[in-house]
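For this depiction, one protein chain was excluded, whereas all remaining protein chains were kept in their positions.
Take a look at subunit A:
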Amino acid sequence: MRTLRVSLGAAGIALIGTGLFFLLPLPGLLGVVFWFAGAIALHDALIGPLVLLVGLLVARLPDRAVVRGALITMGGLVLITIPALLRPGPSPNPTVLVQDYGRNLLICLAAVAVVAVVLVLLRRRR
């Protein structure tokens, strides 16, 4: 176990070193550092507390398990669609961002809600 841990850790440090070796000479390094910090800040200060707050609100609901699963699914769908909704201006390439993402996201969220309601009804009948 100890040998495994030490070799795993050593391999990890070696790979991190490899990454830094490739990363440090790149131009725009300050931008990378800024985006790294931004990634942490955005999650820890905004997304994390927001999710916990929603969790607190649904904690006492009946059928919490289904509601929570539906909210996680909706959250995932929103998260992967946000960049498409935020990207400014039309894309210069006519074959990228070809869909109506606002409408499609609403369709997906509605589908999740319908599935959740059906699940709740099925569970109650049992």
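To be clear about the criterion, a residue touches a chain if its C-beta (ideal position, glycine included) is under 8 Å from a C-beta of that chain, and two chains touch if they have at least 3 such contacts; residues count from 1.
Going forward, contacts and distances are computed from a predicted model.
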| item | value |
| --- | --- |
| Name per UniProt, for the chain absent here [options: "Molybdopterin-binding protein", "Glycerol kinase", "HEAT repeat domain-containing protein" or "cytochrome-c oxidase"] | "Molybdopterin-binding protein" |
| Selected residue (touches chain absent from view) among A:L46, A:A65 or A:L121 | A:A65 |
| Contact footprint on subunit A, counting only the chain that is left out | 1, 4-6, 8-9, 11-20, 22-23, 26-32, 35-37, 39-40, 42-44, 47-48, 51-52, 55, 59, 65, 68-73, 75-77, 79-81, 83-84, 87, 91-99, 101, 104-105, 107-108, 112 |
